[in-house]
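A single protein chain has been omitted; all remaining protein chains appear in their positions.
Chain nomenclature is as follows: A, B and C, assigned in order of appearance, with residue numbering initiated at 1 for each chain independently.
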Amino acid sequence: MQEYESHIRAAVVNGTGYGGIELVRLLSHHPVFDLVEVTARTEVGTAVTSLFPSLQGLDLSFSASVEQADLVFVALPDQAAVEMVPELLAEGRRVVDLSAAFRLKNQALYTRWYQYEHPAPAILEEAVYGLPEFARDRLPEAHLVACPGCYPTAAVLALAPALRAQLIEPDIIVDAKSGLSGAGRTLSTGTHYSEANEDTSAYGLSGHRHWPEINQELTRLVDSGELNLTFIPHLVPMTRGILSTCYASLRPGVTKEMVQQVYEEAYRTEPFTRLVATAPHTKWTLGSNLCFVYPTVTHEGGRLVVLSVLDNLVKGAAGQAVQCANVMYRLPEDLGLPTKGVYP
Amino acid sequence: MQEYESHIRAAVVNGTGYGGIELVRLLSHHPVFDLVEVTARTEVGTAVTSLFPSLQGLDLSFSASVEQADLVFVALPDQAAVEMVPELLAEGRRVVDLSAAFRLKNQALYTRWYQYEHPAPAILEEAVYGLPEFARDRLPEAHLVACPGCYPTAAVLALAPALRAQLIEPDIIVDAKSGLSGAGRTLSTGTHYSEANEDTSAYGLSGHRHWPEINQELTRLVDSGELNLTFIPHLVPMTRGILSTCYASLRPGVTKEMVQQVYEEAYRTEPFTRLVATAPHTKWTLGSNLCFVYPTVTHEGGRLVVLSVLDNLVKGAAGQAVQCANVMYRLPEDLGLPTKGVYP
Amino acid sequence: MQEYESHIRAAVVNGTGYGGIELVRLLSHHPVFDLVEVTARTEVGTAVTSLFPSLQGLDLSFSASVEQADLVFVALPDQAAVEMVPELLAEGRRVVDLSAAFRLKNQALYTRWYQYEHPAPAILEEAVYGLPEFARDRLPEAHLVACPGCYPTAAVLALAPALRAQLIEPDIIVDAKSGLSGAGRTLSTGTHYSEANEDTSAYGLSGHRHWPEINQELTRLVDSGELNLTFIPHLVPMTRGILSTCYASLRPGVTKEMVQQVYEEAYRTEPFTRLVATAPHTKWTLGSNLCFVYPTVTHEGGRLVVLSVLDNLVKGAAGQAVQCANVMYRLPEDLGLPTKGVYP
Partner (left out) sequence: MQEYESHIRAAVVNGTGYGGIELVRLLSHHPVFDLVEVTARTEVGTAVTSLFPSLQGLDLSFSASVEQADLVFVALPDQAAVEMVPELLAEGRRVVDLSAAFRLKNQALYTRWYQYEHPAPAILEEAVYGLPEFARDRLPEAHLVACPGCYPTAAVLALAPALRAQLIEPDIIVDAKSGLSGAGRTLSTGTHYSEANEDTSAYGLSGHRHWPEINQELTRLVDSGELNLTFIPHLVPMTRGILSTCYASLRPGVTKEMVQQVYEEAYRTEPFTRLVATAPHTKWTLGSNLCFVYPTVTHEGGRLVVLSVLDNLVKGAAGQAVQCANVMYRLPEDLGLPTKGVYP
């Protein structure tokens, strides 16, 4: 264990949602990022631990705004993030944004999928899409990192190696199963315990907001620049965890061995994204920043199936944000991050 | 409510597994089938209610063999069913078998997928595959009904209308999510509570035993007789329920309206299989014999996605068996069957 | 199965809460009570099945008020029930009320525990507290039955035999564990899936509204008329089911055998409340009107512990209401009621 001389003042904006709470948990143990501020929209002045006793030992109250922090983690809903992030950048702070507000490069997609005119297209341009596995070299210079959410992280980590190596046809199905915490802390009938418990269902069949993001990130890896992507998210009755089951046809001549080799090369040295030799369980990742990837070829039909699992609030949100920040500040990429799951 | 004059003596073979328990629950209320015997392999002489207090009011003890029943529901594992069913038939009884032992027509598939030489190929021939929606006319004459299991029922009800009408390419993906009761009452690490709870995983990736059965039933609907089927089952942390998400490409010229019309015609008069206008929830089916089907065409890419949900122990096992038996005896198809789910 | 000549028109008031949905499920199968109306406060005109697809086959839309029914099941919140019940009675209808609005005999308790002046003390007087096990003789003449809720039903069925026979000191602890559906369909942070899942907690420690009701019903059984009752409800992560663990000291000279005999006599002929010889599981009761009671005396210390389990939405609400109505109309007490649990 090394001791770090220089510390960086960090803030969490909107510490009352599940992403924000998880950021506070992770940052409170971080050896370099000192959590100095946690903002909230309605609980200003309240001790963080009085609302969230699980964060025992944290000696902070919710504040109304960011004042001292140099590094700001924004865990706001999209519409609020799109307003605040430019202000934080203008104040000279570095920002890791966990919303979708700066993830899409094409401004028009916000109009179509999010029903608003994006007010800061220039910032869209410069934001770095924060999947560290594929953005490691651009993060140290980034002022704004648009941290991908749980579904895109799981899908892109599962499919990028095969697509980049042109092993599969650009015709892809992503069938994702998510726990309920991905739906956030805002109340709704669908997330009412008696409705969601002992239930599985698909949703977003007429078009889910994460589709354009997954599509953007995967399309850039296809030679032809054309991709036919179907993405169907499902809710399964558990709090945390995502499993993405991804399907594609192998290109002629591609073998199971070639697939295996491409994935091994892609993830051999990754600190958190690990290739496994058997179908992974979401439970392996609970509370940790791990993502397990398992590519296989079906016995009948020779189709590529890639499974990926992660904890949607860690590798799919707060943990990935801290991982990005570590790279931004040229720290060890796993600094302060849980590398082991809470099991069972 | 009509009163029935003639009654039929019925037995459940192996009433200690989940399929058997559910058969006992359903039959104990049936106005024509009189449950006179419930057999068990290790609990002979024990009162059924002392082992399963939920069956309160049933005045039967487990017996070693079937003696009086004319109609026998066999809820044994495959290997035991394959031995006993021919004996029951030879004794002149009518049999509804819930195992896979007589579902495949091609004997060779048992050698390959089940690792045993099927000893009664002639019976394979005459057994009626008991999906009432598509076998209604052959059931009244049947001596042996091979009742399909939960995965094939969900997959075939979802896809048969589109395949039969040649709306889709014969290249299909079935991504199924099942509760744990589908794995039965036998103990295993994967069904140990602390392992399965708060976990989602895929299994059977190197080939699941239900693949040849789904393949058999769907292939017969394809003009060309050729089908490329990928079937990936998943376990989700709930006791009952299956959701099948089925993917296929539409044939050229096929529209969403054509799809809708074909499914409406297929299921308009079905007592249990219902078309719905929104993504169905497994919870809608708990304890009932209902199956909900929802076909849709994706916004991006024009792919057909069909969702189907059912209770794996009712429409996916015991309820379907009783439904078959009702048709065998020319009774109202829904006689004695729960048509409403326990909600929430 | 007997066929019934005369039918009775029945209505459910407020069919959009969990109690109301369950009433609709049970009544839709009832051979005498014909469900002719289901009211709602905000969904008037909507087909019941479009909101609750689990009720498939029901051909009714939500109506604004009761018009035709002779028998009305009221599943409103207390404050709304207290207004509507007197009107329904004035119109000459018989009413089974599932709220707490007419359960307490002492008007002052409403002021103290429910913070309102009860407007109809005369009706409090005549209402029959509808626990059929102890009110069977008064129900046939009743115009209004105040049907006890899940906690009082579980507690009173557990303790009444011992108290009535003066076997225990009038100093009692009821530690109750309930599934989440008992908290209703109204959204709250405490019933948000990600908060309630994988969590157990106590609540109502400063006084729960069911305390005066349990206290009223148990106190009347104590010779001295004095009872010291502690009632602590807990939420456990499941949808349905209540387990009450009840503690009391045995009076001098009382033996385990005396306890057993008193309970056997109390429940020997009950259709739904069953004495068992081992600790009961809430799962035995799912979807049924069963209540299992298990009295025992601790090895160390000689304390009476009585366990009782039931499905809070059936024997703890809708099922008990139908059971009461059966007795009101001198029908078989179990008519149309599920006597077997959905297991597992």
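The rule is simple: a contact is a pair of C-beta atoms (placed from the backbone, for glycine too) under 8 Å apart; a residue touches a chain by one contact, two chains touch by 3 or more.
Computed from a prediction, not measured in an experiment: that's the story for all the values here.
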| item | value |
| --- | --- |
| Visible chains in contact with the missing one | A, B, C |
| Contact residue for the chain not shown (choose from C:T39, C:S54, C:T153 or C:T239) | C:T239 |
| Residue among A:T230, A:T285 or A:T298 that touches the chain left out of view | A:T285 |
| Chain not shown, touching residues in chain C | 173, 175, 177, 179, 194-195, 197-203, 205-207, 211, 215, 228-230, 232, 234, 236-241, 243, 245, 247, 279-283, 286, 296, 298-301, 303, 305, 307, 309, 344 |
| For chain B, residues in touch with the removed chain | 18, 179-181, 183, 185, 187-189, 191-194, 196-198, 237-239 |
| Chain A, residues in touch with the chain not shown (by the definition above) | 1-4, 18, 21-22, 25, 28-29, 31, 52-58, 181, 198, 239-240, 274, 276, 280-281, 283-288, 290, 292, 339-344 |
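Everything below uses one rule, namely that only the chains that are shown with their structure count from here on.
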| item | value |
| --- | --- |
| Copies chain B and chain C touch via same or different residues, half shared test | same |
| Inter-centroid spacing, chain B versus chain A (mean Cα positions, whole Å) | 39 |
| Distance between chain centroids, defined by C-alpha means - chain A, chain C (Å) | 46 |
| Chain B-chain C separation of Cα centroids, rounded to whole Å | 36 |
| Multi-partner residues of chain A (each touching 2 or more other chains) | 179, 194, 197-198, 237-239 |
